[in-house]
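Presented below is the structure to which this report refers.
One chain of protein is taken out of this complex; the other chains stay put.
The letters A, B and C name the chains in turn, as written, and every chain counts its residues from 1.
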Amino acid sequence: MILEAVTTKIFSMSPTERLAQLFSEFPGIGRRQARRFVYFLLSKDKVFIKNITNALLAVQEEVLQCEQCYRFYAKDKSSSPHCPICMDEHTDHSLMLVIEKDVDFENIKKADVHAGRYFILGGSIPILEQDPSKKIRARELVAEVSRATKEDGLKEVIIALSANIEGENTTQYVKKILEPLSEKSGLIVSTLGRGLSTGTELEYSDSTTLEHALKNRS
Amino acid sequence: MILEAVTTKIFSMSPTERLAQLFSEFPGIGRRQARRFVYFLLSKDKVFIKNITNALLAVQEEVLQCEQCYRFYAKDKSSSPHCPICMDEHTDHSLMLVIEKDVDFENIKKADVHAGRYFILGGSIPILEQDPSKKIRARELVAEVSRATKEDGLKEVIIALSANIEGENTTQYVKKILEPLSEKSGLIVSTLGRGLSTGTELEYSDSTTLEHALKNRS
Amino acid sequence: MILEAVTTKIFSMSPTERLAQLFSEFPGIGRRQARRFVYFLLSKDKVFIKNITNALLAVQEEVLQCEQCYRFYAKDKSSSPHCPICMDEHTDHSLMLVIEKDVDFENIKKADVHAGRYFILGGSIPILEQDPSKKIRARELVAEVSRATKEDGLKEVIIALSANIEGENTTQYVKKILEPLSEKSGLIVSTLGRGLSTGTELEYSDSTTLEHALKNRS
Partner (left out) sequence: MILEAVTTKIFSMSPTERLAQLFSEFPGIGRRQARRFVYFLLSKDKVFIKNITNALLAVQEEVLQCEQCYRFYAKDKSSSPHCPICMDEHTDHSLMLVIEKDVDFENIKKADVHAGRYFILGGSIPILEQDPSKKIRARELVAEVSRATKEDGLKEVIIALSANIEGENTTQYVKKILEPLSEKSGLIVSTLGRGLSTGTELEYSDSTTLEHALKNRS
């Protein structure tokens, strides 16, 4: 089996090679930077490495994934299987933002522009994908939207995905799977407004952006 | 005088240095690339240089600036002081797009998203500018909007400037100088819609873009 | 104390923030990528995190620093306090390459261009540094060169540092502290040859490089 082969290979490596190999799997990290990480750690004292291993174990033990929105969140005394936002009565439960990943959530949270719930799709659907439902939490989204419509007064789902080809392909798919719920219960399904984003220069704008910017003028 | 000093300096230069000096004034061209241009021209035959000097003279003689919208356009038999777009009865004369410069016009024209008139401001206003009216065709814009409202049935002015600090500063100023006309004649003054532009990723969006994208959702 | 303050701050953070904070200290990693690392780890299974913590502990326990050349190397059965290169009788012990850091060693090793010993300075000396001996293993270098001259037949030290201002400043300092040994024992102290490096284009070369390239012509 491939996994065994890889595992064997990893354990015949030297400790530094093994650690570098693992770091090189981190997003955006090549072999060279992975090795630099290892030498960086060798140059730090034992306390730093202790702090990292502790933090790794803590993340593994104390971080839960919300059973409603699939966000990761820190476990607290309540031992609720739902994250603070899903549980908070001050959350606007009539509005759900469907996003791709946790870092998108962090960026939107920091911008402080959405008072409602979230749902993390956990991925996006490439063009020509044969089995789109495998790439995102499709079944989970339909179930949660259905539940929230009935139980929490959900009125509108805003699909908030990136304005690129893969994002738009995913948006089309999400719209399609939410259509039955929309027809049955009057749920509104919307998408983010298009137009000039901060920094856009007229001279370099593509025609789609210009078209939306003109249509959405105010 | 400074100009004389520069002129004297230019004429004491060798022909290649003099030409390189002039090319280095072109937008985005440094001294090194200016010299590369000169050697490129030296490597071309006489016909190429003849073509360039002819084209330069033709541009100077055959290109006019429209007295209404301030676009540059090629002189034709009609010898009208107005460009084909301002003269065309198929143009939607109720709608005027106010833009910064001719390349913006070209980009919007290529996108084929606006059927109305144009007005070229000819610049933008930096933050803290003491004398904003000197930086753009302020007086000319007010005069042309006033004229077009009366004579051509102009109903709406769309300020179409870049979504950066200088563009927004210019937009505020243009709004202010058009306010009296707007109040008097009911002219609508609008700005381009903000939101996600093509390629924008949620993870990297700033809060202003996210805010507008949510507000303009549909 | 500052350290206490930082420690307290770290432990009042959530587990994900704490881990992100530690990753953001890694070389070249900003806050955003540090968070991406955390979410990447959350998305991996327990085995991956187990592998990382194991590899971190292994690196800490099984990697030693050579008492002669200060390279990091994997502990083996011999339990020698010296690395395999320093111990190997096939190493050319008459030649020592003085380099800044372990990744430089790896790059030179991969190139397979040096058959001798190494010495890792562990840093470089910025221009105008008040206390240069604190920035690199100055005392250790003098001691090791002195020892190797007597015991191992060392004949030449090649200072192999980067061809930038800080590298050249460090080279001057290393030359100076080795001068007494050089005078006493006839030890040769040399530096890497300057000239065109792979990819250098004549058009963009600086005068120092051109000067050396002409002088070292062959």
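The rule is short, and it goes like this: a residue touches a chain if its C-beta (ideal position, glycine included) is under 8 Å from a C-beta of that chain, and two chains touch if they have at least 3 such contacts.
In this text, all values refer to a predicted model and were calculated from it rather than measured experimentally.
All shown chains touched by the missing chain in the whole complex, by label: B, C.
Residue in contact with the omitted chain (choice from C:D45, C:E89, C:D112 or C:E151): C:D112. Touch with the chain omitted from the figure is made, among C:A55, C:C69, C:C83 or C:L161, by C:L161. Interface with the hidden chain, as seen from subunit C, comprises residues 99-101, 103-104, 107-108, 110-114, 158, 160-164, 167, 190-218.
The omitted chain makes contact with subunit B at the following residues, 10, 14-16, 18-19, 22, 26-28, 32-33, 35-42, 46, 48-49, 51-53, 55-60, 62-63, 65, 72, 74, 101-103, 106.
In the analysis below, only the chains that are shown with their structure count from here on.
Seen as a C-alpha superposition, subunit A sits on subunit B after a turn of 180°, to the nearest 5. Central chain assignment: A. Criterion: smallest distance from chain C-alpha mean to the mean of all protein C-alpha atoms.
The distance from the centre of subunit B to the centre of subunit C, each centre being the mean of the chain's C-alpha atoms, comes to 54 Å. Centre-to-centre spacing of subunit A and subunit C amounts to 38 Å, using the average Cα coordinate of each chain. Counting partner chains per residue, subunit A has residues 101, 103 touching two or more of them.
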